Each structure stands twice: as C-alpha cells, then as structure tokens.
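Take a look at this one; I'll ask things after.
Only one protein chain is missing from this complex, and each of the others stays in its spot.
So, subunit A:
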Amino acid sequence: MGMKPREPIQYVAKNMRLDLRLIAEMIPDGARVLDIGCGDGALIGHLTQEKRADARGIEIDMQQATQAVAAGLAVIHGDADADLAHYPDDAFDYVVLSRTLQAVERPREVLRQMLRIGTHAVVSFPNFGHWQMRWRLLWTGRMPDTDTWNRAWYETPNIHPCTILDFVALCEQDGYRVDGWLAVDEHGLRAPWRESLRLANLFGEQALFLLSRKP
C-alpha cells in the first residue's frame, strides 16, 4: 500500500492494465479466447497480435464495443448474463472475466457458462475480504469506501461482492478445479502471499484465478 494518490478504478471501463498483462501471461500461443467485458479490446488485441490467438470479446458498453470493432476486433455488444448461453460447448480454450464477476447479475451461472463454453476460465475480481474493508466496516459502521470499492452502495454496479475464500468455496461446491491463483494489489502487481489463501484474503486487493472443469 503506497502513499501515492491513486486514480479510482471503474469496473465497467478498462484499458490494458497490469492485471491484463498477468492474464495474457497465462494464455498460450494460438489459443481460442473469449474476453467477457473486453472494454475497448486491449487484451484481445494484444493476444491477437502477440500470440496469434483467435481472440473475441463481449462488451456491454456500446461505445467501447464500437471502438473495438473499428480496431478490427471481433467484439459483440452484449453482456455476460444474457449472451454466454448462445455459445456452443467447448468453443474456447480460455474464457476471461476480468474485474466483472462482482457486477454480473448471476455470477454462479456466468461461471458455469464460462466453464461450459471454455476449457479454462480466468477470473479476476476485487477481494471484499481485504483488511481495509473489514476495518472500515468495523470502525465506521458504514459501507467501505476505498480506491477499489469507490461507489456508494445505492449506485454501485458491483452488486455481488465476494471474498477470496467465498470464491474458493463456490469453486469447490460447483466442482471447478483451481489450477492457479494470485493475489494482486490494485495495480495488478503480484502480492507476496502466494502460499496462504487466508493471508491473501486479508491482504490481496484483487484476486486472479485460473480454473478448469474437474475431469
């Protein structure tokens, strides 16, 4: 946690951020990729150019979707809740949902769809279990207001917050294998608590998971 002031992060609009680079590192050359909530297409553009991936996207914001299409990318204006159901089984090697899980209407169903249409799922989300959240709620008795959770409760698009442990429990319950995970700070830099989920749940601002279906 540095002392530098930080730009508040919006979860609906994104650029190629450090955490997207972490995601890109997980994806092998030539993979078939679907990026849900792809913004202006920074990740799929990168994967197409640098990794010769067949990368496609879904974006809910029309202007960003149009921008991505104008850049020659395969992007559908749509949303995770409504559009995943139309993809055939095993259409992709990797399905990416970056910083969006907490904003969808039915996160459990979205995860199920991701692992139906893709062999692997890459999911990142802000960790509601971070110590600052716990502290602010305990100390002020009000909904936390941090760099990550920066919108008031009555207007936040982030309607389904969860902690890292909550997410792991859901994966367990629905039979997804956790092939890897990272706790990162707000800027997407790796945090040092790689061994302990409990410590990550306390100190990681963002979580990044690589999942696959259990065989």
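Everything below uses one rule, namely that a residue touches a chain if its C-beta (ideal position, glycine included) is under 8 Å from a C-beta of that chain, and two chains touch if they have at least 3 such contacts; residues count from 1.
Following the convention adopted for this analysis, contacts and distances are computed from a predicted model.
According to UniProt, the chain absent from the figure is "Homoserine O-acetyltransferase", selected among "Ech hydrogenase subunit C", "Fumarate reductase iron-sulfur subunit", "Branched-chain amino acid ABC transporter permease" or "Homoserine O-acetyltransferase". Set against the missing chain, the residues A:Leu22, A:Val75 or A:Ala183 yield one that touches it, A:Val75. For subunit A, the residues touching the absent chain in the complete assembly are 54, 56, 62, 65-66, 69-78, 83, 86-88, 91.
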